[in-house]
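Only one protein chain is missing from this complex, and each of the others stays in its spot.
And now, subunit A:
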Amino acid sequence: MAKGNHKRIRGKPQIHSLLEHYQPIDGVVDEMVDAAGNPRPVWKHFIEALDDLGAEKLGQRFARADQYLRDAGVYYRVYDKAGANEREWPLAHVPLLIEDAEWAAISAGLVQRAELFEETIADIYGRNRLIEKGILPAGLIAASPEYLRPVVGTTPAGGHYLHFCAFELGRGPDGQWWVLGDRTQAPSGAGFALENRVATTRALSDIYGEMHVHRLAGFFRRFRDALIGMARESEGRVAILTPGPLNETYYEHAYIARYLGIMLLEGEDLTVSGGRLMVRTVSGLMPISVLWRRLDAAFADPLELRSDSQIGTPGLVEAIRQGAVATVNALGSGLMETRALLAFLPKIARELRGEELLLPSVATWWCGQATERAHVLANIDRMVVGPALSTRLAFEDDGQTTLGSTLSAGERAELVARIERDGGAFVGQEAVTLSTTPVFVGGWLEPRPASLRVYLARTPEGWTVMPGGFARVGLSLDPTAIAMQRGGQAADVWVVSDRPVERETLLPQEGDSFTRTRPGSLPSRAAENLTWLGRYIERSEDTVRILRAYHVRLAETSDPDMPLLADIRDYLEPFGIDVETAIPLGLIGTLDSAVYSAGQIRDRFSPDGWLALKDLSKTIHQFATTVAPGDDATRAMTVILRKLAGFSGLLHENMYRFAGWRFLEIGRRLERGIQIARTLARLTSLKAPDGALDMMLEIGDSVMTHRRQYPVQAGRRTVIDLLALDPLNPRSILFQLERLKAEIGLLPSVGGEGHMSPAAKEILQLNTQIAIKEPSDMTAKALDELAYEIGGLYNSLAKAYFG
């Protein structure tokens, strides 16, 4: 194809257009160029701007977008033979551009569809007119696992079933957009759409700035306000319910929770009491009245839905029946994803709304009806045949859905026989050819098949459509390769206007009224994870300090069996720290545990904090394969200490001083108290080898202070005085106890206002006891007992706050 006319010659006559090798497929619509190979109007400026940059610069810029995604830690999870793995978000760098007039037509079609779905689902769970009139076959609905009998006849709190939907669209060879599938259960991807936008605009900020691209933030703000508005009516809170960190889109759940400032909960955080849904927090049970669920309804309540669910909340369905909580979307809404329903939508639209569908669905025939079955069997070669009750998109339905034309004679005969025997289990759908959109490969643009996912949210003013969304783009020309689980990529979608667009953000605008809201109550599980994060980080630091002191001495001595080194070896061994290995497995395990604890509460971390922790973990795993004992290990430990200090500093300087930070701090202080008491007991024992006291000062980072405070050499008493009983030394035991007393005293009261909690009593007692001690009292035995008692404090806290 001749593309010479698109070359823009600006002083450098040899500039090639990125379009030069662009070869759309015959008979397939291309989003960027028309049939004659000319760029469509909405793309014209965009391509010119890309050409101005040139392939090399463009490559660098796209690398910048990838870097952003890596830095932000955007991942999704894929399940393959090797199990579940985190994978970097596969950004297709070139956005899909759509003109806003065309977008308006898509929006109108989808708003109509969402309304129709709401009425349909309300009818199926309510009056059943569609069944009675024979418009929907009763057998089809009754057989669906998404038809949830426990909620039949229940009107959802707030009056609506659907609040947040997504639709998957494709453009056919005739240029028309078709709906390929519907997402009404718990649509994912809206958060990824946001991240796509941020990453893409990192690369193309100037072009984005020049073009009038609709912003996404307003969509999220309106939906957040709608959720909060629903909750306000019933005096409860809004929460997002996630299946947990092992879910493929957990990153997104945490991201949305953080972006919108909504609590992120797991099933075990919730309980039902007195017919209301409650979250267990460190301040007791708090009511939840709006639950944005990101798990499939069947798993939501093991008592009335799937009894094998480990991630649900017993009693949730009862709370829903009593109208005490609204779920987004209502349990049972997943029914609308059923593939066979596509066949009935045109009739339903006529019946319920007296309208034709503005946007057609991909042509679908349910084989449970004689005429339709005959049609599918007669045309099986140009059909995609799959399970009638499937809720997956045809191209994602691994192995279940087959393209008639690809079957061998034998397979074909077998499929025909199965359809004839059990037609109700099958649907035939017209095989879809998707339009193509450009991707950047090896310095050129190339066409790839794409589908478009669009999000709609309900607000008090009606449905609002996210002006954008994301496009799934194939890795190859094979249209089945657009599924993310099979290596598909995701591209940003720019809805482009010819006029300036409104710049919306989530931040309150000048003139908006604002109220200062108290930070929400901390869920118990989050408090527990924060405490353990604090403990693991501190434990790592204490271990690294001992190891560094060990390796410094190892490097300087000719005798690796000298008594002090042997003593340290024996001391650490029971804790799984083998000093023979420069980076002991026990230490790596502790840091991995810290990462795990943090991973459970990712919505509570800034990306900076998370990255610092990931970097720490990466470093130590790297060291594990490269570092040798002695000098090398000493340097490695210093690097790790510095990174640990960096992470602690980030948390300390940036975390809002509320309950979350308090539990983290308590975890750190508990652990430091325990570690120092234990190490002191060992190294100040009367049996301790030569050099133990100096080493203790080094481990306790108190060499200089000691020199300044005591005009004598380190002796047992001076070391104990400084590291156990000095209230001003941030490494001393007494200092930890003072901090613990202060922070525990500020925790939410349990057992009634004005009463001290058991943990508060224990720490007060312990603190007073130690504050009046003399160094001579602190025998090795007394120190070991003290370590044990500090450990006991954790149990009292756990009982009061994490139960």
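In this text, a contact is a pair of C-beta atoms (placed from the backbone, for glycine too) under 8 Å apart; a residue touches a chain by one contact, two chains touch by 3 or more; residues count from 1.
Please note the rule applied: contacts and distances are computed from a predicted model.
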Name of the absent chain as recorded in UniProt (options "Heme exporter protein C", "Transglutaminase family protein", "Cytochrome c" or "Carbohydrate ABC transporter permease"): "Transglutaminase family protein"
Of A:152, A:477, A:585 or A:645, the residue in touch with the unshown chain: A:152
Sole residue of A:168, A:304 or A:528 that reaches the chain not shown, by the stated touch rule: A:304
Which of A:141, A:180, A:456 or A:613 contacts the chain that the document leaves out: A:141
Residues from subunit A at the interface with the omitted partner, ascending: 124, 128, 131-134, 137-139, 141-143, 149-150, 152, 272-275, 302-304, 307, 314-315, 318, 321
